[in-house]
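Here's a structure for you.
Missing here is one protein chain; the remaining ones are kept as they sit in the complex.
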Amino acid sequence: MRSVVPVDERVAETPSTATLRFDYPPTAEPGQFVMVWLPGDDELPMSLSYVEGPQKGITVKAMGESSARLVRLRPPDRLGVRGPYGRGFDLSPRRILVVGGGSGAAVLAPAAEAAARAGALVDVALGATTREELLFYERFRAMGARLFPATDDGSFGYRGYVSDVARERLGSESYQAVWTCGPELMMRKVLEEAERRSVASFGSVERVMKCALGMCDACALGPFHVCRDGPVLPGRRLLDLEEFGRAFRNASGRLTPFEVRRAPSGRTGRDRGPGR
Amino acid sequence: MRSVVPVDERVAETPSTATLRFDYPPTAEPGQFVMVWLPGDDELPMSLSYVEGPQKGITVKAMGESSARLVRLRPPDRLGVRGPYGRGFDLSPRRILVVGGGSGAAVLAPAAEAAARAGALVDVALGATTREELLFYERFRAMGARLFPATDDGSFGYRGYVSDVARERLGSESYQAVWTCGPELMMRKVLEEAERRSVASFGSVERVMKCALGMCDACALGPFHVCRDGPVLPGRRLLDLEEFGRAFRNASGRLTPFEVRRAPSGRTGRDRGPGR
Amino acid sequence: MADLTTTVAGVRWRNPLWLASGIWGESGESLRGAYEAGAGAVITKSIGSGPRPGYPNPTVEPLGPVGMLNALGLPNPGIEEYPREIEKAVSAGVPVIGSIFGGSANEFTALARAMSRTGVRAIELNLSCPHAEGFGTEVGSDPHLVERIVRRVRAATTLPVIAKLTPNTSDPGALARAAERGGANAVSAINTVRGLAIEPELRRPVLAHGIGGLSGPAIKPVGLACVWQIYEAIDLPIVGIGGISTATDVVEYLLAGASAVEIGTAVAQDGIEVFGTVAKALSDWMDRHGVGELAELIGAAHPGRRAKRGSPRRTRSVASHRRRRVSVVRGRSPPAML
Partner (left out) sequence: MADLTTTVAGVRWRNPLWLASGIWGESGESLRGAYEAGAGAVITKSIGSGPRPGYPNPTVEPLGPVGMLNALGLPNPGIEEYPREIEKAVSAGVPVIGSIFGGSANEFTALARAMSRTGVRAIELNLSCPHAEGFGTEVGSDPHLVERIVRRVRAATTLPVIAKLTPNTSDPGALARAAERGGANAVSAINTVRGLAIEPELRRPVLAHGIGGLSGPAIKPVGLACVWQIYEAIDLPIVGIGGISTATDVVEYLLAGASAVEIGTAVAQDGIEVFGTVAKALSDWMDRHGVGELAELIGAAHPGRRAKRGSPRRTRSVASHRRRRVSVVRGRSPPAML
């Protein structure tokens, strides 16, 4: 029920992020994730950044020790893979605003690609700390999306939060759906804005995962189990949850507030807690 | 993997034999058997005397305690059933001599029926102790077979061994196959005669059965496991086996000679050992 | 409509389908969700003295139709933190059973005291932790320790105490008798069966902890055998656990002697809806079979019980039962060996 596969190809996407491609035939949908075992180390949930055909891909950002080791893998290093798990995006809307922060673009890219291929017009607000950390910029371009970049340091596109870019977009044009993935505080802002304007919104959320089978309760988020009901959940439902954007359950199951770090430069740091 | 089914219908076939019909959808071939559990009592191998459609049937002769209890069941008494198991008859020959002794007709009838329906000419040498014990006489007639009955007491048809009738048939006409089921000494004679005349021959044999899955070795007969390789085996192979017609393994696995009882009247009794 | 209520440990529960410990058991919302989905009672994750993150991943290995292995390592927020979660369920009227684990009778006793103040209706003792004073085996595989822990906990709380027994033993009946002597109000069985998975390509165990616990369809026969043997050994009500996912699984456990059951791994396969689905199917099964209440089924596959069907609980001695079973089931004198 678990496959061990060699990494076929590694693509350095940004200084902190790499895509690993490997042969894993089970069919998957954009937005689903797999559990990736780095033998001798941890097993981490990773969204599929490439979902089509037998060769799948994940795009990993070095955050802690395990993800950093994962980013450093090279063919033919081996991975354990199980899944895919969870529910992905509804691909039917024809006018979509995609809002990605940091490694969030990993899960948004294949979904946007599928929607674009089916004829949707896709706008992408893409945020990162700095220009070279903008993930999948070229990939979004290649699928015909309009890009609205934002960097914390202003090295490319808008200087500041990608959520501000998203707000601007939602004010300027009318979208059928907003998809977002990134730090939870960012997602909360984006989803609130979308809901305020009655645009259907969906966020891909992260929680600590152990079983990925909807039983161990590690990923509990209000009434949801992110591994089974998510990771993609409707903004409407997420915004109802007091925890969303504020707290997560740590490995012991204890509700723990996200720490918001501020870098000396004053830019917004990332949430501590489940990745991104 | 076991079904418990009520007896839908009971047909008294002869004074010692009854057919029990029950709903058991798995597909089966003529010659295969099921393991029939009489709850609180034994579980016995029984050939399917009706193999087609969801309603199967077994035709049981009262031999020992368990089969006698089985014969007395009435709707809606319940049975446990698992299977079907084993290999049945090759139904391709177009000119077939069927030789049945005692309850042996139970397994031969559905096979003959299928062959006749497919266009084969079927002759049936049917033996019993006495007229009213001739099993499935009308059923063979209804399928268009020519019947050559024999009774030990001469109350109907030839007086004497059905194997003698079979020898006469094999001398008079040319058959493509001989199928037999009955006491092993009888079968041995029939198969020998067929092989002597180079007619392909097949016997349905009985051995003690426990697992019916080809593992416990209870039904070992030379290199064969009757539950898996049989119960229908080629005469050519059976005749090579010293045990065939002479000995069987009892429940402890010990090779035990068949006892041949002679009734006061002088007619051949049945083998002691696995049924019929 | 069949009556699904069951009485275990002196408490009447709306149905015999309980959420097993460790499943949907970390958050109050989940406990409540399981009850709303149809569970008769919900058991918390096993709670210890302090917060534990558990073992690193991989903590679970799915084994297809066989079930799964897990070695989560008893992650839990600890007895100080956890009452907040219980409160969320209890305040919504959910009958919660608090599961606790410890390494010694003292630890169990302190936990039981604290747990008793949270609003739970009963306490389940998870006796499957390594024996601190022993060598690798579980606390719960030593009848003396089981008796001691149960007795101490019994004295420390007014709530009903359910002792959850391990299948990793040569004699489940002996463990059950120990729990009965200690004063347990019920026993539940089984916890997971010791198991291991190895990844041949990587030449190492899959689970970070190595050895884990097997659950799901593979262990249904093991759980049934334990419940059967425990029913023959003691007079307490039994909560059956292991590989249950359908109404007929439940009926088998009831017939073997269980008064209620717990469902765990089936939640992974069928979702939390399994409780509602199985409750409905069980009620239908009972209607179809003319069974009005669960008492008609509980232990009814035991020959002694069969003979006096309808009585809620047999009182004859174990030995007379044993004799009777042999003669009724087999109808001949018993062979001496398996």
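All chains are identified by letter, namely A, B and C, in their written order; residue positions are counted from 1 within each chain.
One rule holds in what follows: contacts are C-beta pairs under 8 Å (C-beta built on N, C-alpha and C of every residue); 3 or more make two chains touch, one makes a residue touch a chain.
Quick caveat, the model's predicted, so the values are computed rather than measured.
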Contacting the left-out chain in the complete assembly, out of B:Pro26, B:Gly40, B:Pro54 or B:Gly144: B:Gly40
Of C:Glu138, C:Glu180 or C:Glu262, the one touching the omitted chain in the full complex: C:Glu138
Option from B:Leu121, B:Ala200, B:Leu213 or B:Leu239 whose C-beta touches the chain left out: B:Leu213
In subunit C, positions touching the absent partner: 48, 52, 54-56, 63-67, 69, 71, 73-74, 101, 103, 128-130, 135-138, 141-142, 166, 168-171, 173-174, 193-198, 200, 203-205, 208-214, 217-222, 224-226, 228-229, 248, 251-252, 255-256, 285, 297, 300-301, 306, 325, 329-330, 332, 335-338
Contacts of subunit B with the absent chain, listed as residue ranges: 1-2, 4, 35, 37, 39-44, 78, 80, 82, 209-218, 220, 222-223, 225, 228, 249-254
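Keep in mind that, in the parts below, only the chains that are shown with their structure count from here on.
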Whole-Å gap between the CA centroids of subunit B and subunit C: 49
Geometric centre distance via CA averages, subunit B-subunit A, whole Å: 68
Approximate Å spacing (C-alpha centroids) for the pair subunit A, subunit C: 39
